[in-house]
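Could you have a look at this structure, given as structure tokens, before my questions?
Coming up: subunit A.
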Amino acid sequence: MRSKELKRQARFIAVGGVAMALLVTGCAENTGDNGEGAQEHEQNTLDIIGTAEDSVGPATPVEGAVEGGEITFIQNSDMAHLDPARNYVSTSMMVGQGLLYRTLTGYREDGDGSRKVVGDLATDPGTDVNGDCTVWEYTLKDGLKYEDGTDITADHVAYGISRAMATEENDEGERVPMYPEGAQFLLDWLDPANEYVGPYEGEETAPGIAVDGNKITFTFDSPRCETPFAVAMPTTAPIPPDKDTKGEFDQMPFSSGPYKIEERVFEERTVLVRNEHWDANTDPIRHAYVDSFVFEYGTQPEDITTRLAANASGDENLATFTPVDSSQLSNIVGNKAEYEGRYLEGPRKYTSYLNINMNRVTDLAVRQAINHAFNRDRWVQVNGGEYSVLPNTTLMGPTVPGYVDYDVYPYDVEKAKELLGGETIQLRYAHADTATEGRIAAAMVDEFAKAGIEIEAVPIDPLDWYGQIADPDNSFDLYWSSWGEDWPSGSTVFPPLYHSRSIPVENNYPFINVPELDQKIEDLESSSAGFEETAAQWGELGKEIMEKYAPVIPTDIAYGVWISGSNVGGHYLSENISTLDVTKLFVREP
Partner candidate 1 sequence: MTTVTAPDPAVGTAVGGEDPYLEVEDLKVHFSTEDGLVKAVDGLSFSLRRGVTLGIVGESGSGKSVTSLTVLGLHNPGKTRLSGSVKVGGVDIVTADAEKIRRMRGKDMSMIFQDPLTALHPYYTIGRQIVESYRVHHDVPKKQAWTRAVEMLDRVGIPQPDKRAKQYPHEFSGGMRQRAMIAMSLVNNPSLIIADEPTTALDVTVQAQILDLLEDLQREFNSAIILITHDLGVVSEVADEVLVMYGGRCAEYGTAQQVLRESEHPYTWGLLRSVPTLSGDADHDLHPIPGNPPSLLNVPNGCAFHPRCEYAMNAGGPCDTQRPELLPVVGGTAHLAACHLPHDKRRTIRETEVKDGS
Partner candidate 2 sequence: MLRFIIRRLLLAVLTLTMVSIITFGLFFAVPADPARLQCGQRCTAEQVDAVRANLGLDEPVHEQYVDFVKGIFVGRSYDNGTECGAPCLGLLNVGGREVTEVVADALPITASIAVGAWLIQMTLGIGLGAIAAIKRGRFIDKFAVGASLVGAATPLFFFGPMLLLIFRYELEWLPQPAYVSPLQSIGDWMVGMILPWLAVSLIGFAFETRMTRSQMLETLDEDFIRTSWAKGLRGRTVFGRHALRASITPIATSAGLSLAGLLGGAVVTETIFGLNGLGKRAVDAVRALELSMVMATVLIAALFIVVSTLLVDLLYAVIDPRVRLS
């Protein structure tokens, strides 16, 4: 197996190895309705794949938007990677795909809660040539230009994908990927045997790719009905071979989007200015209201929030991808009216779980009892309240089409005791050795005790967290992990989390290993029945897994609140990337 994705890297890096950024202190006012500024999405609609008409530019205008001005993003750290072959972290993807490069398909979010996969460079989300999802054809639009005014061609798209598959020889003579950090789905589908060495030392174009004029065709050896999503990943960004600067491309990618890089000093400052050759009429996704975007790095999350909240003179044009810091969350959501017009909140696509180590807790009844004994309200409360996390009882979150709402094991202490047969059990609960996590653990000790489950809370060095819990021989029974789907399909949720092949390299932290389940997952993965049909089946599979195996306690989905300076307009929560949508922003008074 070549490689896996790195979705979680954003949170992982931002907090120095503790993937706990969203676990917060304080207690937000628990309001059922999300008031002003909250964003409703048309969640779990199956009609997510758009049409050729949907793929025609320009993008639907943002109400009240005007052109001009400059917006400065303050961030704690720089974009991890900008090279499309390596870009796989939410904010980097938002900047990369929102501003700097286009891909074959993309997500059109019109600002009304709708989301559709549409053609971006391509004229439509893709043509399933044979109707069995094995051959997909894309035709490039006319009038697509790079930042230097030259034409974007299908060859360049093919080169970009092939380049992402490049390998090099290491000291031991093994071939290792040169750009291992990026999304690998399409690459694995094209070259499942992992034989292609890349365009630098091998064939110019990867196997399975054919280019004919402005058409590019992908041929897979098994049905890949979710290709429209897979080619929305940054890896399909076009790159002219003569502009491929390899390692340096990561810092200065060659732009095909509405902006180009004018200045870039890593971890210091990035300045983007308009790409005059970008034509809005070809682009159904992006706007370019702002003349320039500046990114400045080095401000701590709590200080970012303080500064934006203060909105002092000269700071009116500031924005950030960083959600409001937990320390100021209750203060800000409690005074939403003060932030009118510069406030945004909504659910994010990250779902969290307490994994039950099935290598140790082998009895289903015990796992069910643990689920019944879990007080989700208390969990939400100690995690910072409903402006930090929302309670969740499902394996596949509400941001995924096919979402099914179920609560297989509602909180019921008596039921838990009954399942345990009156016995008292001991469990080892691992948590990162931080104040917040310690507090959460203490609350869990209390809660589980009510059902006769004695929890031993074991703190773990945050830097070593994944090293410890990913070990199938670990000595813990309960531990947290989190997941966000790569695209809105159960196929990017269940295989990495519940298939036995994902032990230990993926996110199968409960170490569930059931051949019957593996088979079901594989069947759905290789189904040629089409997206809409399988989507619903993924949703049902989650419920079945909970009923039959109870490998985890679903705990919550993340919730985010953002604010910006008062002169920034067009706030929208991108459902695709789960952060502030940079393409819709404008300066109210440029």
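How were these picked? Simply put, all candidates are chains of the complex that A comes from, given by their letters.
What we mean here is this: contacts are C-beta pairs under 8 Å (C-beta built on N, C-alpha and C of every residue); 3 or more make two chains touch, one makes a residue touch a chain; residues count from 1.
Worth saying up front: this structure is predicted, and the values here are computed from it rather than measured.
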In-complex contact of subunit A, chosen from 1 or 2: 2
In the complex, subunit A residues that touch candidate 2: 1, 3-9, 12-13, 16-17, 19, 74, 77-78, 80, 170-171, 176-177, 180-181, 246-248, 250-251, 265-268, 297-300, 303, 306-307, 310, 312-315, 461, 463-464, 466-467, 470, 496, 505-507
